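Right, I'll just put the structure down here and ask away after.
Excluded from the complex is one protein chain; the other protein chains are retained at their positions.
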Amino acid sequence: MALIQVDQLSKTYRVADKKPGMLGTARHFVHRRYREIHAVRGVSFDIAPGEIVGFLGPNGAGKTTTLKMLTGLIHPTSGQVRVLEHEPFKRKAELLRQITLVMGNKQQMIWDLPPMDSLHVNAAVYGIEPAEAERRIARFAEILGLKDELTQPVRKLSLGQRMKCELVAALLHHPRVLFLDEPTLGLDVNAQAAVRRFLTEYNRDQQASILLTSHYMADITALCERVVVIDKGSILYDGSLQGVVERFAPLREVKLDLADPIEDDRLAQYGEVESNDRRVARLLVDRDTLTQTVAALLAELAIEDLTVSDPPIEDVIARLFESGKDSEAKASSQHQP
Amino acid sequence: MPALPLRAFRSYVSAYTALMSVYRAEIFLWMIATSLPLIMMGVWVEAGSSGRFAGFTSVDAARYFIAVFIVRQLTICWVIHEFEWNVVSGKLSSLLLHPIDVAWRFVAMHIGEQVTRLPFGAVMVGLCFLVIPDALVGNADRPGWWLPAWWQVGLALLATYAAFTLRFAMQYTTALGAFWVERVSALDGLFYLPYLFLSGMIVPLQVLPAPVADAVLWTPFPYLLWFPAQLLAAPGDTMSPGEIARGFAMITGWIVVFITLNRLLWHRGLKHYSAMGA
Partner (left out) sequence: MRRYLTTLKLFWSASLAAEMEYRANFVLATGSAAATLAGALFALWALLRTDYAMNGWGFYEALIVVGVYTVLDGLQQTLLQPNRQQITGLVREGTLDFILLKPLDTQFWLSVRKVSIWGVPNVVLGAGLIVFAGLRTDPTVPAVGYLRLLVPLLLGIAILYALGYLLSTLTIWFTKMDNITYAMQALLEAGRYPVGAYPMAYRVFFTFVMPVAFMTTVPAEAMLGRAGGASVALAGAIAVLLLVGCRSFWRYALRHYTSASS
């Protein structure tokens, strides 16, 4: 039984346009021109209990909008969402007690007070007995390596310490579904690792489902077995992390240890030459014709050793986002009247 | 102040007019928030119609407070909040690198905001004439239309911009306190209360007993509203040329005092600010 079911979800916004300069200002003042933005169009997917899903896509792809529709913060223009058998937009307390949202660029802690005060407020709001709340705080603090930070005013904490406290506040009520929007944004490497470790443990202990967006590929590769790739509001891919490479990197890398130097021109007959320093050459070869190409290489050239590998996943996804950005730029230039 | 590159100032004004027009809803609300003169107009029009205030009829009251409203709309000043924000956020440091004194930037912001405010203000004044038509056409107690001569309008406009300059200089001088203390905008309250009660916004000076009014006229506050508003509302009747001259002399004097103080504090403040490594 899926915890989250999303069916044909769409969201359309209206935004005002303004041309630069005094004249544009005057015109904008009198009469506003509006433009429709299709932030999310016809998105569907399911998430099973205990699953950690990475939600990937370039900026403006519709990730956050989707996340906010799943949490019920914004109302979908069309389509269906069910989270734990509830329609999130109705914002029933029963559902709210079982979900949480963490946003890396926003915080819910009271700025002038130590995190402990905010945690007590949250405990009261979720109706957690004080003793139980203390127990949970202590456990979370231990995993995250928090000690005195909990009793210092929030404004005196570093970004990493603040984010750790945010996580404690967001998970104090032991939610079954976690929505994480860039939870490691701007954190240093150590803090990022601590957050990942914490999420992994929480997922294991509570069998919670997690939907996560992040710009840090390390987050995705460390936490997610499944990813959903979204671009311009539509899903491009939904499947295993490894599958991303197969789907979006139709090329494989063939590394050749050369017995004698071979010219680039010659190598280019077999595939795209990535590098060639006369001892070691790297070729990009089409996945479909890989077998034939390798056979031909071994038969026709003097080669000491040959290895075939996938390009690193970070590169694949980074390239995917790059191409997303390109098409985004093209799309917006086409919108110009 | 250092020589002003006019072109930079013009482009500031143009850019800030664009910026302010984005905030036009806010500016409209802000105008409502500063329309206390129109509320006071109600109280004094009713009082004036009782006939118990010699020489201050309901028509005089209406004209006076409409004039106060107009002057107030053209002299609204918020440089202290802007300056405080620039200091606290550290943005001032980058502004100091510009080859033009930051004061001009703040002045341009205010002008841009006034331009945006203008249409709303005109509508409000029109509305006042609709509610109290006597203010425009006069009545039995005070016959005749409200038609100030061109020189009266000119003098009033001059006085209004002098008032804006004075208010800006006063507030900007207070704002410089932000170099030394946090939350300097709270200090503005010190000036705001006497401004509220002594500027003529709530009580027209002409209904006060003469000794009280004379004392008030030595402070800078009546020149911020009462003086320009009087020029616009009814100059010939209530103010002799000598009084008008004295008014302009007072306002000029106060402007000189505050600008001098301002430049003094500015240089000391900058020294303090840069010493703090901001």
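Labels for the chains are A and B, by order of writing; each one numbers its residues from 1.
The working rule: a residue touches a chain if its C-beta (ideal position, glycine included) is under 8 Å from a C-beta of that chain, and two chains touch if they have at least 3 such contacts.
What you are looking at is a predicted structure, and each value in this text was computed from that prediction instead of being measured.
> Which one touches the absent chain: A:Ala2, A:Leu113, A:Leu159 or A:Leu290?
A:Leu113
> Can you work out which residue in B:Val207, B:Val257 or B:Leu270 touches the chain that's missing from view?
Here the residue in touch with the unshown chain is B:Val207.
> Which residue from A:Ser10, A:Thr100 or A:Asn276 sits in contact with the chain not drawn here?
Final answer for the missing-chain contact: A:Thr100.
> Touching the absent chain: which residues on chain A qualify?
Interface with the chain not displayed, on the chain A side: 13, 64-65, 68, 71-75, 91, 93-94, 96-97, 99-101, 103, 105-108, 110-113, 117-118, 120-121, 124-127, 181-182.
> Since one chain has been left out of the picture, which residues of chain B touch it in the full complex?
Against the left-out chain, chain B lists 22-23, 25-26, 29-30, 32-36, 39, 42-47, 49-50, 52-53, 131-132, 183, 186, 189, 193, 196-197, 202-203, 207-209.
To be clear about the criterion, only the chains that are shown with their structure count from here on.
> Between chain A and chain B, what is the gap in Å from one C-alpha centre to the other?
Chain A and chain B have C-alpha centres separated by 53 Å.
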